[in-house]
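Of the protein chains in this complex, all but one are displayed in their positions.
Note that the chains take the letters A, B and C in the order they are written out, and that residue 1 is the start of every chain.
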Amino acid sequence: MAPGLEEYLILSALLFSIGLFGAITKRSAVVILICIEIMLVAVNIALVAFSRFITPVELTGQAFAVFVIVVAAAEVAVGLAIILTLYRQRHTIDTKKVDLLKW
Amino acid sequence: MNSMPEMLTWIIPALPLAAFLMLLLLMRPLKIKSNLNGYVSIAATAMSFFFSTWLLVNIVQTAETKFIPGFSWLSLEGAIDIQVGLIVDSLTAIMLVVVTLISLLVQIYSLGYMHGSKSLNRYFAFISLFTMAMLGLVMADNLLIMFMFWEIVGLCSYQLIGFWFHRPPAARAARKAFFITRIGDFGFLAAILLIFNATGTFNISEVHSLAASGVIAGTTITWACLGIFMGAMGKSAQFPLHTWLPDAMEGPTPVSALIHAATMVAAGVFLVGRMYPLFEHSEAALTTVAVIGAITALFAGTIALAMNDIKKVLAYSTISQLGFMMIALGLGSVAIAIFHLFTHAFFKALLFMGAGSVNHSTGTFDMRKMGGLARPMPWTCATFVIGSLSLAGIWPMAGFFSKEEILLSAFNNHPLLFVLAIIAAFLTALYIFRAVFMTFGGQVQSRFKPHESGKVMVIPMSLLAILAISAGYFNATGGFLKLLGDDHTHSWIYGIFGVLGHPLAWASLLIAGSGIFLAYAIYQRRWISSRKIARRFGFFYTIVFHKYWIDELYEKYLGNKLLNSGLFNLFNKFDSKVVDGTVDDVARLNLNSSKILRLVQNGNLQTYAMAFMIGVAALALMVILVN
Amino acid sequence: MGLQIAFWVLALIAVGSSAGVILQKNLFRAALLLVVCFLASAGIFVTLSADFLAAVQVIINVGAVAILIIMSIMLTREVTRGSPSNRLGAPAFVISALIVFILVFSILTTAWPISGAEPAQPTTSVLAQILIGDPGFILIIQMSAILLLSTIIGAIVLMKEK
Partner (left out) sequence: MGILSIIIFLPVAGAILIALIPGLNARLTRYIAMLSTIVPFSLSLYLFGKYDRVLGGFQFEEFASWIPAINANYHIGVDGLSLTLIVLTTLLAFISILVSWKLNFRVRAFFAWLLVLQASIIGVFASLDLLLFFIFWEIEVIPMYFLIATWGSGRKEYSAMKYVLYTLFGSAFMMAGILALYLTTGTFSIPELYQTNLGEIASGILPLAAIFFLFIIGFAVKLPIFPLHTWLPDAHTDAPTAASIMLAGALIKMGGYGIFRVCLGLFPESAQEFAPLFLALAAVNIVYGGAITLRQTDIKRLIAYSSVSHMGFVLLGLFALNAVGLLGASLQLISHGLITGLLFATAGILMHNTHERHIRKLGGLARQMPVLAGIFFIGSIGAMGVPGTSGFIAEINVFLGAFSSKADAARVFTLISLTGILLAAAYMLTALLKVFFGSPKETFNHVHDVTRLEKLYCAIFILGIFAIGLYPKIITEILQPAIIALASLWGG
């Protein structure tokens, strides 16, 4: 029996939570970015799964996934640029040491 | 004389008003010479006097009450309608003549007395405004309009007492006068509210007829009358609201003569007289009026004995005489009260002018520094003595006739009041002749070079002296009282000489005479040392000298300790500490709690992300649980 | 059957590699594990008959994103520091677990309107139709272009030596 929608969605949920956990707990900005990538992948899996099982002909979900990938790519580019700038100025990418948003 | 056209009645108050406006607004812009300002107001007042006399003659001939309709001043459909109109009856007409005549004479006198003073423009402007308001007050047919003029009169009094505003006592006296009379006005206004609420009208004659027909009765009338009387107490300086009048002597002396002796202070008596048909229905109110009057007459008389300032003596004398008028009102006779008002206006204005004349030449009001002025100032002395005799009630002066009527009325109605009144009469003779002897008797003190005042001052005084003698003869046939409603006509011979047949007349003459003799003995001949008397009656003297400590009681204890730095200070503290403090505390609470709460904002995005996820989870859980 | 095996294997790899990303102390290895995760997800796309997307995933994510990340790791020389965690571990774990629980619960309790239709094969032309065809997402495509352009400019501006 082929895996159904639920299996894919649960997989997506698991990946998402793992990414979330990482994004919250890691101190290294790069790792946080990596974890966000994982979360985006999880979302993509969910989107494609919906596309496969609910609109297999129209493929709307896949179209969304394309956009998610685009945005993810842009986000990584800017994110990394910020991280590098930060590193250049502060010589660290430890989020504990860069709390500029603090009151 | 032809009867006066009704519309001309309006011109009586309009003329002084025009003078006021002209003096205040036009003199400077039109570059009219400032020494002309007195003549503007004198001309206006003279014309008013002419029309008033014409009106009085008409009234005497026809003896009818005229209502002159005016215009609607304020109206609200179905709720309120205030019509300004004039009421012209004998009471009004007499008051008009008194006011315009005294005002005219005082203004002429002022030309001399105030000569060289600064801002005479303001002086004559406010005298004109005062005259207008006083005329309006006596003519108004509407309680509310009357109240308005009542207040404006007070305002002018304030302005004129404080005419020399740069002198702190004058400025303070002005404030005191306005404030204390306003306490009385509080009662007057309350009475107006009560009357309007009960009758729905302000029209005086309508109120009278409603009272007569019993629409308003019982406690309503009593309270209304007491309120009105409270207003009268304020204006007429009756105990316990009398303290402003002696202080008001800080004003220019002609002002004291006009406002604080002859006219405005008598407005209280006039008011009670005007509203008398209401008082008739309340025994309690009438008794109050009589009792307050008697207390005041006696009480002010005692204080006058101890004053060294001649104007203060006259001021307390005024209070005392107003008390006499109140006794008359309380005993049920408007006519007698107004008769005394009429005569008093002349002799008291005269006395004030005399005091002013003395001051003009010596520069002081302190009687201890005067003496021997009879020789250098014969006219002043003569007129002053005439005024004093009239005040003391010596036959055949005007004061005798009016005071006699009051004493007679008290004798017939109320023995206790009679006793009080007769003591007051004795005191009157004593204190006024004390003033006469201290001022005019004895030796001239060397540092003064007294001289007689100019004609412009002497002539008004002489005219008033004539009136102070003759004003009583207007009632020689009982005509004056008849005009005002009391009907006891007799021949003029009886009126002038016949009264002496009554034992009461002899009694009162004796009392007054002994007062004069005592004054002569102490202050002229010095058979008895005044110091010794003061020491003998030390306790009494101290009390009287300190005016029964009423000023201290009011100002220091009631006004300052209890209210200003007591209750009001408490309010102020309460407002800034409790009411505003609460507001600030709420703000501070927010500030402090946010100081704690802002620690949550640690600047770490991950913490925010977690908080965000907690929120998401919570919301999702909620949705799940609800479904 | 083959599909099933493939799914489970790929799912296991994806979960395992992503868990590895978190657990791995070495930054460089974590980045490599991300590549594994991307590849596994590409495989999963294949099992969902999304061939185009699988290709895109490999090309963009593995080929560009992952490389970018690795390069930046190298540039920042952070490898030596490892991948430390902050103190939010316990609450983050609880929250993540809670979210998994909520998601799984709602996934399982929802009645999905599953369509029995055969999936479009190959997907490329259908996707092209939907992305740039007439009733499609052409506007969004163009906005993506603007987004990417501004990203490029933004990255350049940020990285420019002051």
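We take it that a residue touches a chain if its C-beta (ideal position, glycine included) is under 8 Å from a C-beta of that chain, and two chains touch if they have at least 3 such contacts.
Every value quoted in this text rests on a predicted model; they were computed, and no experiment measured them.
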Legend entry - Neighbouring displayed chains - absent chain, whole complex: B
Legend entry - Contact partner of the left-out chain, one of B:Ala43, B:Ile68 or B:Ile152: B:Ile152
Inset, instruction - Kindly state which of the options B:Ser75, B:Ser514 or B:Thr542 is in contact with the chain not pictured. - result: B:Ser75
Inset, instruction - Consider the whole complex, including the chain that is not shown, and state which of B:Ile108, B:Leu189, B:Val544 or B:Leu605 touches that chain. - result: B:Leu189
Inset, instruction - Could you tell which one of B:Leu36, B:Leu416, B:Leu567 or B:Leu589 touches the chain left off the display? - result: B:Leu567
Inset, instruction - May I ask which residue of B:Leu416, B:Leu510, B:Ile528 or B:Val583 touches the chain that does not appear here? - result: B:Val583
Inset, instruction - Please give every residue of chain B in contact with the chain that is not shown. - result: 72-80, 144, 147-149, 151-152, 155, 158, 162, 165-168, 171-172, 174-175, 178-179, 182-183, 185-186, 189-190, 193-194, 196-197, 563-564, 567-569, 571-572, 575, 579-580, 582-583, 587
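The criterion applied here is as follows: only the chains that are shown with their structure count from here on.
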Inset, instruction - Assign the assembly's chain-to-chain touch graph to one of these shapes: line, ring, star, complete, other. - result: complete
Legend entry - Selected interface, A-C versus A-B, where C-beta contact pairs are more numerous: A-C
Legend entry - Chain centre separation (chain B, chain C; CA means) in Å: 99
Inset, instruction - Averaged over CA atoms, how far is the centre of chain A from the centre of chain B? Could you give it in whole Å? - result: 93
Legend entry - Centroid distance [mean C-alpha coordinates] between chain C and chain A, Å: 6
Inset, instruction - Provide the list of chain C residues touching at least two other chains, using ranges where the numbers run on. - result: 86, 88, 92, 95, 99
Inset, instruction - Any chance you could list the residues of chain B touching two or more other chains? - result: 604, 606, 610, 613
Legend entry - In the complex with chain A, residue positions of chain C that touch it: 1, 3-4, 7-8, 11, 14-15, 18-19, 21-22, 27, 30-31, 34, 37-38, 41, 44-45, 47-50, 52-53, 56-57, 60-61, 64-65, 68-69, 72-73, 75-76, 78, 81, 83-86, 88-89, 92-93, 95-97, 99-100, 103-104, 107-108, 112-115, 117-120, 123, 126-127, 130-131, 137, 140, 144, 147-148, 151-152, 154-155, 158-159
Legend entry - chain C partner contacts - residues on chain A that touch it in the complex: 1-11, 13-22, 24-28, 30-31, 33-35, 37-38, 41, 44-45, 48-49, 51-60, 62-63, 65-67, 69-74, 76-78, 80-85, 87, 93-96
Inset, instruction - Using the touch rule from the top, collect the residues of chain B that touch chain C in their complex. - result: 604, 606-607, 610, 613-614, 616-617, 620-621, 624
